[in-house]
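Here the complex is missing one protein chain, while the rest keep their positions.
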Amino acid sequence: MKLTLKIWRQNGPEDKGGVVTYPIEGVSEDMSFLEMLDVLNEGLTAKGEEPVAFDSDCREGICGMCGVMINGEAHGPERTTTCQLHMRSFRDGDEIVIEPWRADAFPVIKDLCVDRGSLDRIIQSGGYISANTGSAPDAHATPVPKDDADRAFMAAECIGCGACVAACPNASGMLFMGAKITHLGEFPQGQPERDARVLSMTGQHDEEGFGGCTNLGECSRACPKGIPLNVISQMNGDLLRAQRHRA
Amino acid sequence: MATSTISAGKRPRTGSILLKTVMAVTGVIFVGFILAHMYGNLMIFAGKDSFNEYAHHLREFGTPMLPEKGFLWIMRITLLVSLVLHAASAFLLWSRAGRARTVRYVQRKGEWATFVKRSMRWGGVALLVFVVFHLLHFTTLTINIGGTYDNPADRLVASFGEWWAVLIYLFAIACLGMHLLHGIWSAGMTLGLNTSLDMAERLRLVAILVAVVVVVGFALPPVAIFLGLIP
Partner (left out) sequence: MTAPLIEGLYREGEPIADTAAPAGPIAEKWTQRKFDAKLVNPANRRKLDVIIVGTGLAGASAGATLGEAGYNVKSFCYQDSPRRAHSIAAQGGINAAKNYKGDGDSIYRLFYDTVKGGDYRSREDNTYRLAEVSADIIDQCVAQGVPFAREYGGLLDNRSFGGVQVSRTFYARGQTGQQLLIGAYQALERQIGAGTVQMYARHEMLELIVVDGKARGIIARDMVTGEVQTHLADAVVLASGGYGNVYFLSTNAMGCNVTASWRAHRKGAYFANPCYTQIHPTCIPVSGDHQSKLTLMSESLRNDGRIWVPKRREDCEKDPRDIPEEDRDYYLERLYPSFGNLVPRDIASRQAKNMCDEGRGVGPKVGDFRRGVYLDFKEAIGRLGEDAVRAKYGNLFDMYKQITGEDPYQVPMRIYPAVHYTMGGLWVDYDLQASIPGLFVTGEANFSDHGANRLGASALMQGLADGYFVLPNTIRDYLADGPYEPIDVKHPAVVEAQDAVERRITTLLGINGDRSVDSFHKELGHIMWEYCGMERTEEGLRKAIDLIRSLREEFWRNVRVLGAADTLNQSLEKAGRVADFLELGELMCIDALHRRESCGGHFRAESQTEDGEALRNDDQFLYVGAWEWGGDNGDPVLHKELLEYEAIELKQRSYK
């Protein structure tokens, strides 16, 4: 396949950046999208041009490190991560526009790499259950209904990639946050801190400069793990409850 | 030892979810009002007298516990406050969303979400303008269409004899329908009602149902009047 790539290049956080066009040939259908970029980078290196910086690590769709906007869609046209997207999804002669995630809470570091530390700070503010090492009761002490455990698992599948934020017209981080609140809130162990968790995390979310959710659902459509929108509703409900309890 | 549990309460409370909650609650108030309003409008099909009687009844509702028009004023104040809160929250959220992404994408897909987003914002603004017009028309009687009449039913019938008035109202009703379609769904989300995939389906269904009922219910009188179906 022959393709035309239009890639966002930006030399550093302060640089203004812009789109640069690169033609590329000899792309095979079996390549993953990132392997196609590897090929581009080998070519650039050979020509003495600095390779395009992009993030990836596991390349199995689980670590959440990769993620770029491909033709205006987070992680590209399929519901999967960028690293699991294969060139089969494109046609010979296609033009592909590649941009970094855009949100003020995710400043660009270089080219296609952004800083998603804001997601970590949301977790820091309460996305956990306080269980000190060694103080745990036997794992079978509290049975958990299978339905609850399954819903918790579904929400816990989030890989923290940030595609939801990138896709959201409001650059909101609520799908990510709702997933964590739903995950921990489904367990008996998560109850003692349930109110405090939602109050603290939602506060941190706004402080990081994410936008507010207007329930459009783009996040869930872009999410490679298919996290459903109802985690946001769950979080909203939890917040109302927490505020009632505090009042 | 420096272990910790979550300490809530150190954060500001004007969070975006709070703003959305305000929008949801005021939105629900509007939905109630709109349904009642629609019921009143449909009275016209029972004849001009019934319609006038209903309008009169509104003024006296609650008397003698309340002074005359007392109920009406309570309603008006509630609606006005709701409107201010609803719109203010909307504008605040709008501006926050703008600040959350100051550098835009070169290319963007997701046309539907963008359309819904715009229709909520600009449709909302259009509704705001319309409400002012509507109040000037039927409440303060500042605007007169098709002549001046002293009872509500005659005023109604005369106004909708004009094709352009019908068009303005139909456009507003369409905006309202769109607004409800997403607004009711959104209010349900914000109030924590969507807790499973089934609930999501139901919520969507309710939103569609209410939107359709409202659009049809509001569109019937002006269309019927224009077509001369109401004597």
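Per-chain residue numbering starts at 1, and chain names A and B are given in the order in which the chains are listed.
Convention: contacts are C-beta pairs under 8 Å (C-beta built on N, C-alpha and C of every residue); 3 or more make two chains touch, one makes a residue touch a chain.
Everything quoted here is computed from the prediction, not taken from an experiment.
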Where the unshown chain meets subunit A, residue by residue: 11-12, 28-32, 34-35, 38-39, 42, 45-46, 48-51, 53, 55-65, 78, 80, 84, 86, 88, 109-110, 113, 115-117, 119-120, 123-125, 127-140, 143-146, 149, 152-153, 156-157, 159-160, 183-184, 187, 189-190
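Quick note on the criterion: only the chains that are shown with their structure count from here on.
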Mean-CA-position distance for subunit B and subunit A (Å): 35
Contact set on subunit B toward subunit A in their complex: 3-13, 15-17, 19-21, 93, 96-97, 99-110, 113-114, 116-117, 120, 182, 185-186, 188-197, 199-200
Residues on subunit A engaged by subunit B in the complex (per definition of touch): 6, 8, 19, 69, 71-73, 97, 99, 102-105, 125-126, 128, 130, 132, 167, 169-172, 193, 195-197, 199-200, 202-207, 209-218, 221, 228-230, 232-242, 246
